[in-house]
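If you scroll down you'll find the structure; I have some questions about it.
A single protein chain has been omitted from the complex, and every remaining protein chain is retained in its original position.
Chain nomenclature is as follows: A and B, assigned in order of appearance, with residue numbering initiated at 1 for each chain independently.
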Amino acid sequence: MTEPLLDIRGLKTHFKTDDGMVRAVDGVDIAIGRGETVGVVGESGCGKTVTAMTVMKLIAMPPGEIVEGEILWQGRDIVKMSPDEMRKIRSKEIGIIFQEPMTSLNPVYTVGDQIAEVVRLHEGLSRREATDRAIEMLRLVNIPTPERRVKDYPHQFSGGMRQRVMIAMALSCNPQLLIADEPTTALDVTIQAQILDLLAEMRERLGMAIMLITHDMGVVAETTHRVVVMYAGRVVEEATVDRLFGDPKHPYTQGLIRSIPRIDTAAEKKERLEAIGGVVPSLLHPPPGCRFAARCRFATDKCTEAMPPLRDVAPGHKVACVLYDA
Amino acid sequence: MSQYLIRRILIALPSLLGISLVLFTVLALAPGDPFGELAQNPAVPPEVAASLREKFGMDDPIWERYVKWLTQMLQGNWGFSFVSRVDVDVLIMQRLPTTLIVIGSSQILALLVALPVGVYAAVRPYSLFDQIATTLAFIGFSLPTFFTGLMLILIFSITLDWLPFVYQSNVEATGLAFYWEHFKQSIMPVSVLGLFQAGVLTRFVRSAVLDVVRLDFVTTARAKGLRERAVIVKHIVRNAMIPVVTLVALQMPAVFGGAVVTEQIFRVPGIGSLLIAAILANDTPVIMAVTFVFACLVILFNLIADLLYGWLDPRISYR
Partner (left out) sequence: MEAWRRFRKHRLAVASAVILFLMIFAVLFGPVLWPVAINDIDFSAMLQGPSWAHPMGTDDLGQDVLARMLYGGRISLAVGLCAMFVAIGLGVLIGAIAGMARGSIDAALMWLTDLFLSLPQLPLLLVLIYLFRDVLKEWAGPELGVLILIIVVIGGLRWMPVARLVRAQFFSLREKEFVEAARALGASQSRQVVRHILPNSLGPVIVAATIDVAVAIIAESTLSFLGLGVPPDIPTWGRILFDAKDYLDFAPHWALFPGAAIFLTVLCINYIGDGLRDALDPRRVI
């Protein structure tokens, strides 16, 4: 395998609180190749967003702290980078869009100025050139009459349109990786599909890799190549989309897949939609051993003894579960 | 924008009417007749008293008196000071610039202190700097202006003998020395008022910035790769200014109160000390006129604040 674009190895990001250390991300490995779309899924609070924010070094420190691990970006370790080096990577090499398009844009500047700010910073364009680029980017993300819209303020756009603006902004310097942190969660279902289509279209045109963070298994199935399933700050399974949905190994993944509402099967077989019982364990004092053990119907004594490592069960299919110990 | 301006002025008019109504009600409710007293005052020439009575139409129905009174006020016919024997509008116009300069420079001083300190404290919340700054701000606005004024006089005029403690309107000097003397005697009044305001504003700025710091677009700005300085100035402070402008406008009545006290302590010849002098001398026309001028100033500053607000926040002005 060639060197991946982004290689997160054994990353631990913890947060100091009054009650103790919260182990939000506690040993995560994710690799993303060039042009690849990788989905990161899991329930809220499992550390997906913190992982993404750590890659961009957007975690407030303190209270946050990268305790262990490395984040290799084209071979260079982001964890060890100085703030100045990191700034040159943000938006230039790695773009990011967030969950809340309504609040992610600064209300007092025009969307044109906000996109122009990025290209002026990283490419040293003049004000005029930057505005032209902004118009071009707005056109690229299918905003009608971009010449006029470029002078509008964020409040003059709908939620879906604002997310398009965010995408235009994140892609304006043609980064090699786009991190999309729950980009469709705050949007209407019809708009969600449009944004996902737009992301796919952008990937085809510009060729960047996408790290798509979501809790929605449906979104993952439609748009990604490979999927990383996270649970309580750890990766529990990783596989291609087809394998993951065709042959999920980890009981948590199986639970997630069973909880997707499906019109066809439900109508025919009268299957009940299954929810996973229980809640995500406290990240303050995580239980020893497998963190899913308390909610797992296959749990044995062995599960609570030691944390099962992530290991290959098939080529490109990794899982962290004692059930698959040789 | 001009449409916005007109609308704002139209909104300001009822407040002006309202304030004049309050003032007039106070007058009308006051025991006896504040203007009638003038007739008995030996300092007032009889013809002036008679013309005053006629001017204010003492025997007309109350609403008619109000309309007449308001028309007179708005036309600048504020009557005749029987103490200094000058038309009240002349008297006020002589003194208003001084008051505006003192208030203006103290507000500028307050902003020069409060903006950097408040922002710096808010971006490093609970740091040592923040704790010292918030404590000083707390002390600053808990110190009554009359006490700070006396303290400054005690330290800088009496003990150190650096600054004159009484403000002189006719400085006997020319050229640079003239300005230097004026500057020297303005230091204490401006600092008293300015530092009190700085205390209040530092808290405003700090909490406004704290509110903005955690908003999503700040993370977006950082994700763009901007320097922290640019994030703070262009994105955080720019947005935090919007609530600060409103709060500064709400603070204006208190600033005028502080100006009255400061002018009185340092004998600054502004309209504040004029008010006190007039009250001590029962000079009713001057008292009413100064109060009215203060009210107009508050409304004027509110109007300016509204315009600033509309200019700072695109969500308002373009609607």
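In this section, a contact is a pair of C-beta atoms (placed from the backbone, for glycine too) under 8 Å apart; a residue touches a chain by one contact, two chains touch by 3 or more.
No experiment lies behind these values; they were computed from the predicted model shown.
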| item | value |
| --- | --- |
| In the full complex, displayed partners of the excluded chain | B |
| Contacting the left-out chain in the complete assembly, out of B:L163, B:I187, B:A254 or B:L308 | B:A254 |
| Residues from chain B at the interface with the omitted partner, ascending | 14-15, 18-19, 22-23, 26-27, 30-31, 34, 138-139, 141-147, 150-151, 153-154, 158, 203-204, 207, 210-211, 247, 250, 252-254, 256-257, 260-261, 264-265, 275-276, 279-280, 282, 287-288, 290-291, 294-295, 297-299, 302 |
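Note that in this section only the chains that are shown with their structure count from here on.
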| item | value |
| --- | --- |
| Computed distance of Cα centres, chain B from chain A, in Å | 53 |
| Residues of chain B defined as touching chain A within the complex | 215-217, 219-228, 235, 238-239, 242, 312-315, 318 |
| Of all residues in chain A, those that touch chain B in their complex | 56, 58, 83, 87-92, 95-96, 98, 100, 103-108, 110, 117-118, 121-122, 153, 155, 166, 169-170 |
